[in-house]
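In what follows, a single structure is set out as structure tokens and then discussed.
Of the protein chains in this complex, all but one are displayed in their positions.
Let's turn to chain A:
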Amino acid sequence: MSKKSNSDLLGLYRTMRRVRTFEERVGELFVRGQTAGSMLHLSIGEESAAVGITAAMKPQDTFTTHHRGHGIFLARGADPNRMMAEIGGKEAGYCHGKGGSMHIADMSLGHLGANAIVGGGIPAVVGAGLAARHKRNNAVSVAFFGDGATGQGVLYESMNMAALWGLPVVFACINNQYGMGTRIDQATANTNLHERAIAFGLNGESVDGLDVEEVAEAARRVVDGARAGKPGFLAVSCYRFYGHARKDKSPYRDAGEEETGRQRDPVAFTRARLIERGLTPEADLDTLDAEIGAEMDATIDFTIAQKEPPLASMFRDVFDPEEPEPEPVRTRLNRVLATE
């Protein structure tokens, strides 16, 4: 592996720590009853995938994510206040409270949207790849999804199209071992997921998500290959520390497995490496962690202080703003039942 500079590894650590802490604060917002619902899927344990892969992307690149995508978006440069406000269903959120955790997006960062349909965001990157080729803008489009999506047909359709047309597209599979409560080996016979991509004619790699430097290196190979015209697939192996969603206590796996799995902690691993290599003193890391803690604490205060979206906004953005909004049921009833 190539030698990384202090600032590179520290930068990766900082972003992973921000993701970890943000996700912890999402959990806290939920406990405080301030989230819009409980369909919150935390990426704790998967930080190296979000951070390592987005580190290999360029500003013009686009991407779609899955329902466990907070970390990817944050690593790409999202404003954590607007993210948390969206998770709280507030007007100040990225989607004005209409999308929430599972439908967050930001076109200015190339985020074509998180998706609550498993595999639902995958084919869009084929279209984005066609557009990039058409416009010759040198953009790569990355679909992020979990191991659960490897059961969906659209993944294979889309990999086939990307390979057939040589599109600048990457399929990034964050293999956290579980699709909800079903372990990957209970869902598929061959768990070497990258082999499927190779069979379709893509570059395919699997990498251990414990080590963010390895993830970043592999991602660079795959993303650069896609930019040069050979689409790629990267599976990052990691462990989902907590349940599928906030209310899931993971009764389908035993405590021993969770304990072992949580020892594969990419954030702690990277922190120890910074110290071990003499790159960053532990005291400096303590200070950094505290700063990030304060930054993410503030997202909770920000979110709680924000307004709910106004009721009338529910009719907005069904169609283009130049088009008439759908007629509200109450307006129609008043019209139909009006007496002379």
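Simple rule for what comes next: a residue touches a chain if its C-beta (ideal position, glycine included) is under 8 Å from a C-beta of that chain, and two chains touch if they have at least 3 such contacts; residues count from 1.
Everything that follows uses one rule, which is that contacts and distances are computed from a predicted model.
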| item | value |
| --- | --- |
| Identity of the absent chain, which is to be given by its UniProt protein name, from "Alpha-ketoacid dehydrogenase subunit beta", "Zinc ABC transporter permease", "Starch-binding associating with outer membrane" or "Putative Zn-dependent protease" | "Alpha-ketoacid dehydrogenase subunit beta" |
| Chain not shown: contacting residue from A:255, A:283, A:311 or A:336 | A:336 |
| Residue in contact with the excluded chain [from A:39, A:130, A:187 or A:304] | A:130 |
| Sites on chain A contacted by the missing partner chain, in the whole complex | 62, 64, 93-99, 103, 105-107, 112-113, 115, 117, 120-135, 139, 141, 153-154, 157-158, 160-161, 164-165, 316-324, 326, 335-336 |
